[in-house]
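All protein chains but one are shown in place.
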Amino acid sequence: MKKDIAKKYFKCGPCERAAFEAGIKLGAVYHQFVGTPLDLDSVESLKNAIRSALLVQPFVEEAEVDIDTSEIKRKKGVYKYYTLKGEMLRIRVIIKYESCKVVAKLEYVEDMKYPLMFIEEVLRE
Amino acid sequence: MKKDIAKKYFKCGPCERAAFEAGIKLGAVYHQFVGTPLDLDSVESLKNAIRSALLVQPFVEEAEVDIDTSEIKRKKGVYKYYTLKGEMLRIRVIIKYESCKVVAKLEYVEDMKYPLMFIEEVLRE
Amino acid sequence: MKKDIAKKYFKCGPCERAAFEAGIKLGAVYHQFVGTPLDLDSVESLKNAIRSALLVQPFVEEAEVDIDTSEIKRKKGVYKYYTLKGEMLRIRVIIKYESCKVVAKLEYVEDMKYPLMFIEEVLRE
Partner (left out) sequence: MKKDIAKKYFKCGPCERAAFEAGIKLGAVYHQFVGTPLDLDSVESLKNAIRSALLVQPFVEEAEVDIDTSEIKRKKGVYKYYTLKGEMLRIRVIIKYESCKVVAKLEYVEDMKYPLMFIEEVLRE
């Protein structure tokens, strides 16, 4: 791993740091990309861009991005396109900081009717 | 061309409409994507996503997107990535509305030190 | 009016310019602010911020912003807040460029089920 030149600013343990970094990444891409115009032809490039925007950030080891297009299929016409909503996003990101790994997700949760960001797993090595 | 179901709401000529639509597209992608984390590896996917987000919108006939990476090459380390700035964007979009075409650009203009959106050409057929 | 140092870059008439500037402003604030977390207590400050972000931009003479909160009232609980959707926004902006004024709007249009940006009026002096 590359040297963390920001380390001296943090007053917390490695798992709290990893959880914090996971939150930043999910909060960032949600608010960066929600609102982007899209249709069925542009979904793939948008998924790639979101994934890339996750992977360039510090301590991201893995990133998976999917966009639920089930609602997109049902419209037609000149104003037929959509804008990305948080409810469509499915993201899974693995953050590794020193001895700790955090697996975090953004997923639309049916019983809350809410695009929830949550920690699925904390792995101490 | 597909039928414009929004036509009745507009009180203006076709070139003003085309100019308005051009402005929307440039204003939209600028404020949607500025701030996106990027590095040299992610530039290509971000360019594709911006271009796709332009092409899905009404009356866009052509769209070219470039990102100036000259400043990006000069950094290294764990916090080495960048965020997209307006100054890096080069966009050219052609809007066609009925008998009128508008060619519009977003470009960093040296003498103003400003990422300017402007109309390069209006073509009446 | 202050001198327009960008004038030489534009190849179009004053009304096309005004229409273009109107489009930029609406496209910009839509894609800047859609996605912002809000509840009934924060609506007022968000409206003010959007209006201010319109008024600082070139050639904006007037700006009115409203947010439709009718749907916001109906939720409760710890994850009770909303994010701003385009459908909630009502914006009216007047652009003046030289001899031409353009009145433009963003409004949710029922028969299109779409937050439409349109030109309500072009005034040549």
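All chains are identified by letter, namely A, B and C, in their written order; residue positions are counted from 1 within each chain.
Note that in this section contacts are C-beta pairs under 8 Å (C-beta built on N, C-alpha and C of every residue); 3 or more make two chains touch, one makes a residue touch a chain.
In this text, all values refer to a predicted model and were calculated from it rather than measured experimentally.
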Specify the residue from the set C:Cys12, C:Ala28 or C:Val102 that touches the hidden chain. C:Ala28
Take the complete complex as the reference. Which residues in subunit C touch the chain that isn't displayed? 2-6, 28, 32-33, 35-39, 41-42, 45-46, 48-49, 51-59, 77-79, 81
Contact footprint on subunit A, counting only the chain that is left out: 5-6, 9-13, 15-17, 19-32, 102, 104, 109, 112, 114, 116-122
In the full complex, which bits of subunit B touch the chain not displayed? Write them out. 30-31, 34-36, 79, 83, 86, 112, 114, 116
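Just so we're on the same page, only the chains that are shown with their structure count from here on.
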Could you tell me the distance, in whole angstrom, between the mean C-alpha positions of subunit B and subunit C? 18
Any idea how many Å lie between the Cα centroids of subunit A and subunit B? 25
Show the residues in subunit A shared as contacts by 2 or more other chains, in ascending order. 35-36, 79
